[in-house]
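What you see is part of a larger complex, with each chain still in position.
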């Protein structure tokens, strides 16, 4: 079973990277840009047929390693 | 909003403190004002528990240009050069979020230094972790080290020295202390004292966000089960913006536009504005609508208490705004006049054309509470350890145990993650007793080192306090620098605990005695209390950061053997003091007894005369003897050079274990050319210095006469294994 | 010889390279990234550091700055261009050099002295070194792991465009001597016309015996040759 995980910075947390990227795009002439936020993306395949169990596994990976819960939020989606 | 008991408690204020606030204001504060009081009156900003003790420290000397009380201390290193330096803790944030906590710690201390007009030239750090076996230790170590590197490397200031230690006392409360050292011109130092009426108060740097609100009061509270919930107070550092801010400030400082300047550290806009006003005996009026904000709808409360990083407050001379703004525009930074100085002696906050808060400056500064907390004296421990009662151990095994232990393992795993070379003035990188940084474009240099000895301080704080100052002084001497002054970071437990307060008082007494005797004044520092969880306090861990001067830089000196067949001398007397030694701790898990005694007279005499020998070019390499004793120090000299040594049996003290592993103080090992022996020994004798000829250097083998013989390559492996397999 | 050092926000080895160039008697100028004109120069240096904080990808944002267009023009008309560390990363982002620099294999920033071997000593940048000469040079980077496609790699080899490779004290190019996982231990490459050199190690840090060694000096004196 395959999942995608999207990790983004929490709302009030400073995103220095996003700011620089946004400025650069605007300077490059992309003036319809309203906002851009950057995060991480994971594609995870687990050997598990039960969706509940699989999702639990992925969630555990997120909590234990992939996500810094103090400053980041995450979302899990099943792809296939 | 009505101020309830619960709100007061949430702000970390005691009921009686709230009563004083009402008295000072002659009315009830509103929530914004209460927040400001809580930020200014907490331990971190007000030093309410430590102030009466700190006052005793010697802070003056011919070399001192500015002692404690400013953003950083300033010392004179001759010509028109000054060195600006300070150390600061970032313990609590680093435990919650090690990468960002450590990174913002570095960012904060750098601002303290460049605010004063100095270009930072070196970073140091002292980091303490729990037991390596503790489940959190590994990720904390990884996070902290990459955070320190992440910030320093990016901004481009070399991280050149530090210490990395492990002890279970830090399991739930690690220590992350960062020190920054900068260089300035003596007549171009900038201070935070406001001057003049109606002057523009300018906000520069990053925008204000909702991050770190109440960080300062967090640093003044113990952790408990709920500390997880306090997480949003973590700040994210942006070393890129700090680099721009640093360059912009240094550019603006080239002329006379600035009256006063202050970074926004703990308690952000609040403490920076109060500090400027209080030092200048003036008032300050701020228009909060003008504060550059990152988020929509931020309240005055949030703006005043935010601890967003990379921001500064500047008071400008009349008519300089345009020119100054141009500089900040060039560096793509915000530059906004947000207020002015007034003669009201009040902090006046306006929002939407209304006064939303008004507090007399003195209520926040000089009238903040000061406590003379109760403390108890530590009783000396009478127990001594009898070797004959312990299981026998082979010298070789004991040495291997020490060299392969986390605390004594080679630290290159850590230091290779720091850029030590950027700026191209690092003469001696990490790995020796002290780092050496050349003053740019000159042939003089400074030496820097940070040191602590929590075990010694725990067992007998008075001696421990003296010992760290002396060890730090020795580390500068061994690289040929004249020690000039120190900064200190005092990491302690809960000051409301009388034993902890006793540890604090006595450590400080020890620091004071040593500093006074050695003419080694304290020019800056930081206190971090409430290190511990649920009544379990950390070992008292004062950290000393020292700066010394090398007047004429020729060949840098370090602790690596230089050639074979040179003579090895041990300066200072060996008694074989094993209590509190690394030998007992690593091999027997014994940590009872008193630390080794400090004889300040010997310290001074031995150190000063070693410096003379170094100045006369008689020394090939030198190293102080500290944790692990003589044999450990000798091994380190071998390992770092690849040369071996043969150590002869001592003539006097016959118990070899005591001789080799004892941690008696005021001792150095020096390597000298054989044909200089007479000259060196004469100088030592003439100055009443006790010394012994202990052996000579040789190829390949580290050897103790008829006891052990190990290939230096193997020693190297033993010493380098731990981090790489952890 | 006239040189220009391009300064981006976040560059931090700009002073170091300027000191080295001046020590070697270059007539050097610093050029701010917002400038749209490049002073006439024989050598353009893009220094190390963290331009724009290395945000997004190291070198990516600097690669889009105004001045870079001028650098590309100059390079195309034969001006010598040297990119060190972040400068190398920027050159790959602009396309002046092919390939890219990925994160170090161990995912950590690495600062230490390493050995590199001069593979091609017949270039404007390296003619003062002997063929296969081993230099001890400092590296300091997070993303120094050189990667490119097989076609480009073949071209690099066939056209002798690999300037430096990581090696051990005896000149062996093995994995132990590869600090960051670079493809075939590559530490520095040239473009097809050999007027552009990108390298991860910092030669400007090795021009003073009291600080380190003088193994970097010949890179600058080669240029003067």
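Labels for the chains are A, B and C, by order of writing; each one numbers its residues from 1.
One rule holds in what follows: a contact is a pair of C-beta atoms (placed from the backbone, for glycine too) under 8 Å apart; a residue touches a chain by one contact, two chains touch by 3 or more.
Model, not experiment: these values are computed from the prediction.
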| item | value |
| --- | --- |
| Overall composition (this structure file), stated as a label formula | A x2, B x1, C x1 |
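Everything that follows uses one rule, which is that only the chains that are shown with their structure count from here on.
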| item | value |
| --- | --- |
| Chain A and chain C: spacing of chain centres that average the CA atoms, whole Å | 34 |
| Approximate Å spacing (C-alpha centroids) for the pair chain B, chain C | 36 |
| Multi-partner residues of chain C (at least 2 other chains) | 52-53, 55 |
| Shared-contact residues (touching 2 or more other chains) in chain A | 16, 20 |
| Chain B contact footprint on chain C (complex, rising order) | 9-10, 12-13, 15-16, 19-20, 34, 48-50, 52-55, 108-112, 138, 140, 142, 202, 204-205, 208, 210-212 |
| Of all residues in chain A, those that touch chain B in their complex | 10, 12-16, 20, 23, 68, 70-71 |
| Contact footprint of chain C on chain B as seen in their complex | 146, 149-150, 153-156, 238-241, 243-244, 330-332, 412, 415-427, 438, 553, 555-556 |
